[in-house]
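Dropping the structure in here first, questions after.
Heads up, one of the protein chains got dropped from this complex, but the rest are sitting where they should.
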Amino acid sequence: MVKIAFAGVGNNASALLQGAELARRSGDAAITVSGCPAIGGEGVQDIVAVAAFDVDEAKVGDDLAAAILAPPNCYPRLVDVAETGVVVSPGPVLDRPGTAAPMDATALSRSRAEIVEELVASKAEVMIYGLPTGRPRAAAFYAECALGAGVAFVNCTPEPVARDPGTRAAFEAARLPLLGDDLASHLGSSVVHQTLLKLLRDRGIVLDSTFQLNVGGNADFANLRLCPESKLATKHNALRLPDEDGDKVHVLPSAGAVKGLADQKVAFIDVAGRGWAGTPVHVEIRLGVQDSSNAAGVIADLVRIGALAARKQVGGFAGGAEFLFKAPAGDGPASCDALAAGIAQLEAHRTLDRVPAGNA
Amino acid sequence: MVKIAFAGVGNNASALLQGAELARRSGDAAITVSGCPAIGGEGVQDIVAVAAFDVDEAKVGDDLAAAILAPPNCYPRLVDVAETGVVVSPGPVLDRPGTAAPMDATALSRSRAEIVEELVASKAEVMIYGLPTGRPRAAAFYAECALGAGVAFVNCTPEPVARDPGTRAAFEAARLPLLGDDLASHLGSSVVHQTLLKLLRDRGIVLDSTFQLNVGGNADFANLRLCPESKLATKHNALRLPDEDGDKVHVLPSAGAVKGLADQKVAFIDVAGRGWAGTPVHVEIRLGVQDSSNAAGVIADLVRIGALAARKQVGGFAGGAEFLFKAPAGDGPASCDALAAGIAQLEAHRTLDRVPAGNA
Amino acid sequence: MVKIAFAGVGNNASALLQGAELARRSGDAAITVSGCPAIGGEGVQDIVAVAAFDVDEAKVGDDLAAAILAPPNCYPRLVDVAETGVVVSPGPVLDRPGTAAPMDATALSRSRAEIVEELVASKAEVMIYGLPTGRPRAAAFYAECALGAGVAFVNCTPEPVARDPGTRAAFEAARLPLLGDDLASHLGSSVVHQTLLKLLRDRGIVLDSTFQLNVGGNADFANLRLCPESKLATKHNALRLPDEDGDKVHVLPSAGAVKGLADQKVAFIDVAGRGWAGTPVHVEIRLGVQDSSNAAGVIADLVRIGALAARKQVGGFAGGAEFLFKAPAGDGPASCDALAAGIAQLEAHRTLDRVPAGNA
Partner (left out) sequence: MVKIAFAGVGNNASALLQGAELARRSGDAAITVSGCPAIGGEGVQDIVAVAAFDVDEAKVGDDLAAAILAPPNCYPRLVDVAETGVVVSPGPVLDRPGTAAPMDATALSRSRAEIVEELVASKAEVMIYGLPTGRPRAAAFYAECALGAGVAFVNCTPEPVARDPGTRAAFEAARLPLLGDDLASHLGSSVVHQTLLKLLRDRGIVLDSTFQLNVGGNADFANLRLCPESKLATKHNALRLPDEDGDKVHVLPSAGAVKGLADQKVAFIDVAGRGWAGTPVHVEIRLGVQDSSNAAGVIADLVRIGALAARKQVGGFAGGAEFLFKAPAGDGPASCDALAAGIAQLEAHRTLDRVPAGNA
């Protein structure tokens, strides 16, 4: 069993818990990026929530099974998730996106100590951080809580947590995994765009101009239209462009929110180039995905890698997880082969299993 | 200078000669698949036609510079090509696509000996075979002519020439290059489709169904709608699918001819799959290219590789050219790196330069 | 209640019967082209099958409720249709698409008299003819059977039945409705293409070139690729082009069969034109529909119009049904307003209700 805690009970939590429930019911191996039925002996069906934090009064105080379906969450209801016994706990409000001014102390309605205590009591092994983009203080706060509680940390957002040298050093010192930043998608617009641009380069096509637009209906898209900076940086990074092509590329992480799409995401990718005799090459792509499934198929690997690394007392960035992030803190190759190798290496790692803090 | 002969004066010949003329005028390196400004010391600006064969009375008897613009050719006129001094010579009609019956001898209006004599007199180093798809007898005939004249042979079509063991052995014995079969496109629907399907497999997405449609306005598309078999086989081969996915893929090499597109080609690629929790992934691609530019950017590399190999007396399939064909006779890796390595190896090859047959 | 007979138990029959069943269960008005909850007092929920003919041994002899789901039928199973008590009866094989030679008499395994007798016994009011495209003899045969049995006839296919002057005169003389030819789609590629081209003309845009491709996975698409002529003619007719634009339009009724699409249909429409200062205008459309729903939403209106006209003894083409066909036999305006008016006129028609032949 892999015990997880959520910082943010959004659509990703809904997708992860419903997918785990479906895996338990069907008995089939779930579809994840790694393709591994088991990581460290744990399958998707073994993922279990033990704690959750949110600020939305429609979720706080409810059982997690109900909270994942509360609006504005809009991931489809694929299966009935049984009551979890986990009640969503209130978290502090630390950032007001769009304002630069520092928060005053009173905004911090819950202390770090309280959250740490809850985490320890829950025996969580991995915390999944997934608040809306643009809340760097919240990201830092929950990372400190995880560190204090001896819990591995997965940062799904573009905030620089795993890339922050101080935070990373602290997790390494504590032999705690710290995996981030900014989830790659199971199959997202960045990897499709990057793959196409690489293909053109390999074939000698000269790039003239390319753009990528993303729209969707969940809360992420409204947030992104307002504060696209951190997302934009990791999006560009994810395209792995040669320097000379940088200014030919235009990415709009959120072209805007289209409420009717609910949790679906649509990306439009357009590439214009030239081949032989200067004649035009034009590629247009439309990618339609279930946005939060795209995240959950990656998170399901990360929580198992995080739990395995925690048990093996391997701290910091680990497990060949570069492939799973748009802005990975690690500097290894970002490929499915490297991921498979990293997982195998972790599984073979000879360290006494850690007893999670507070679980003694 | 690289001296070439055309078997078939279609749009590919038009694109190749106009592109070479543009390269001579601009002084810039042309855009080709390999990205090599020079192969064996020869640039695109060094490619010169010395012989040409066709059966169309609108072309036979005219200077090549005029013939490449004669309908049904429909490649755009990008530049005025000066008179070449090469008059298009008549070739035999050997196949009637759609009929299985053997041709009688009288159909062969010109003998092999006549064609060989012309080739020798022209001092051609490489013949480019590019008759419409579905004429296996013509392909075999011209290959024999090239062999007889000591001329390297490039088969742009899906007919099995380089893959034919007997033909290949004969070229190897004569130390003559034989490059084929079925041109990869500079950037075509096969490689885009293949790249996308591989990306999905790498990310763990389960393929449900995918199709690929191609339409264009040149003569190739009308021919293909009638006899798609040889093309279809190499198209499927080009997708490099795992066995279990074979029946999920539907390729229509020519969905039909759309005259208004002239030499433009439009491909529609559609992929439906499933990710986390069985939720759908849908990718739609529209690829628009100048069909014959897509060929010429590959032929421009092949004729230079062919001439280099001929001069080095390297027979058979050579030069890492697997990357340049949909159904390559060679079994090396089909990658741009392998192509670069193959070219470098040929350039370093230590053989006395051949004096082309009849050029003494 | 509207009693119908099927000539051909394909996907359209499946869509119609499942949709009627859903209407009965939900109690909601079904979605049809006319938008009329009732025509002549009959709703979609009142449509009931009483006879059916087919040549496929997987269907003949089975209850209609089972036969509509037998492959190659591939319309999705949306609802369980209860046993109908109607056993699919064998029909004659009269055409071999692709051959011009006349059938010999022995191919006609069942006589007209036998079919007429069955129709009369079933008390059917309307026959829906929907064999695969390219079977003009079968279309004529069933029309004669309907005429003989005093049953209204709806021709869903492009075969010229309602447009045949002799056939039409015979139905008019018998005061029997004859509605055809070639179903318009509820929302199909023809009407979308036509609407877009009209918009461009209205706005002064000059048309350069346009194409329309259709692909799907049901049996119709494989048939159409082989014998597209009759379909192509009605497709072009449906675009209602000014004469000067005729040769700028390329329609491929079936670009090919893509089995993975099953009963889904995808149409790609592409329009290139020029506006102010000769600068380009380019419109690309992708239309995805459930092919047989697209038919059933029209048939559901036609059978009710046919029954109403039959009861009113209004023979021939009637009811403003021009809007419902690509190649209507009538010459009234093809608009939704004219349809509404035609239905209202029929409903107001003062004629003693007919007692269907043989139903006395």
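As written, the chains take the letters A, B and C, and residue 1 is the first residue of each chain.
Just so it is clear, contacts are C-beta pairs under 8 Å (C-beta built on N, C-alpha and C of every residue); 3 or more make two chains touch, one makes a residue touch a chain.
Note that the coordinates shown come from a computational prediction; the quantities given were computed from them, not determined experimentally.
Engineer: What are the shown chains that the omitted chain is in contact with?
Structural biologist: A, C
Engineer: Given that one chain is not shown, which residue among C:55, C:200, C:239 or C:318 touches it?
Structural biologist: Only one of C:55, C:200, C:239 or C:318 touches the chain omitted from view, namely C:200.
Engineer: With the missing chain put back, one of A:58, A:87, A:261 or A:344 would touch it. Which one?
Structural biologist: A:261
Engineer: Where the complex has a chain not shown, which of C:49, C:191 or C:327 is the residue touching it?
Structural biologist: Per the contact definition at the top, the residue touching the missing chain is C:191.
Engineer: Need a quick check: the contact residues on chain C for the chain that isn't drawn.
Structural biologist: Touch set of chain C with respect to the missing chain: 15, 18-19, 22, 30-35, 76, 78, 186-187, 191-192, 195-196, 199-200, 202-206, 273-290, 293-294, 296-297, 300, 336.
Engineer: Tell me which stretches of chain A touch the chain missing from the display.
Structural biologist: That gives, for chain A, the contact residues 208-211, 213, 215, 248, 250, 252, 255-261, 266, 268, 270, 272, 284, 286.
As a working rule, only the chains that are shown with their structure count from here on.
Engineer: Identify the chain pair joined by the greatest number of C-beta pairs in contact.
Structural biologist: A-B
Engineer: Distance between chain B and chain C based on Cα centroids, please, to the nearest Å.
Structural biologist: One centre to the other, that is 45 Å.
Engineer: Would you mind pulling out the distance in Å between where the CA atoms of chain A average out and where those of chain C do?
Structural biologist: Comparing mean C-alpha positions, chain C is 50 Å from chain A.
Engineer: So which stretches of chain C touch two or more other chains?
Structural biologist: Within chain C, residues 284 contact more than one other chain.
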